[in-house]
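Omission of a single protein chain aside, the complex is shown with its protein chains in their original locations.
Let's turn to chain A:
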């Protein structure tokens, strides 16, 4: 409990994301059931759970890459509906980093970072370039700005992907297993970038199995199984004193692996 009280002061009281009774169906399969989650501004959430537990689906609902069928999702006070204008205005506030980086192969690093600010936010070219350089510098990859994605290592690509998302100046960042596709020696550079972001007060939801990261950065760790939130607790409590059987088993499996 002491760990959580130490990490509390940076949290504002403003709710950034709220999900109430959210359900998601793929045909007859219920992928998310009765999800209730409230994320305050500046809060860092780590989502974990076995594969197929719905953790990726959950964060993909927040920027409407997946539609949800029941309940309500509010992002920055706006109710996320199926209306494309609402979806787009929320997507401009919510950055996302994918497992497979998904950089655009035909654009240079710089162009990757400038595309959406220019085409989605309507920034001018000079302003977009300034922003891009700022965030590329922040993820320490500015010297690669004129290269194409295929010329970079996986870790470098993922840092560019983080910079690309930051160029939209989002209020929330979603990370969908950002280190799972990386060679082990590149995991650290990406995690360090994410830690830096957390220290600057970014609201973050990270789907990850990097439990060291969760321990160091998370305000809350949420464990999901079979489309439901099973347990949520500050990391100290989550790791030392999990209450549910499924959490214990999961932690046992994942910690044995390391």
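In this text, a residue touches a chain if its C-beta (ideal position, glycine included) is under 8 Å from a C-beta of that chain, and two chains touch if they have at least 3 such contacts; residues count from 1.
Convention: contacts and distances are computed from a predicted model.
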- Query: Which of the following names does UniProt give to the chain that is not shown: "Na+/H+ antiporter subunit C", "1,2-phenylacetyl-CoA epoxidase subunit B", "Amino acid ABC transporter permease" or "ABC-2 type transport system ATP-binding protein"?
  - Reply: "Amino acid ABC transporter permease"
- From A:36, A:120 or A:216, the answer for touching the chain not displayed is A:120
- Task: Kindly state which of the options A:30, A:70, A:92 or A:215 is in contact with the chain not pictured.
- Result: A:92
- Note on the structure: Cross-chain touch to the chain not pictured, restricted to A:165, A:187, A:202 or A:221, is A:165
- Item | Hidden partner interface residues of chain A, rising order | 63, 65, 84, 88, 91-92, 94-96, 98, 100, 102-106, 115-116, 119-121, 148, 150-151, 161, 164-165, 168
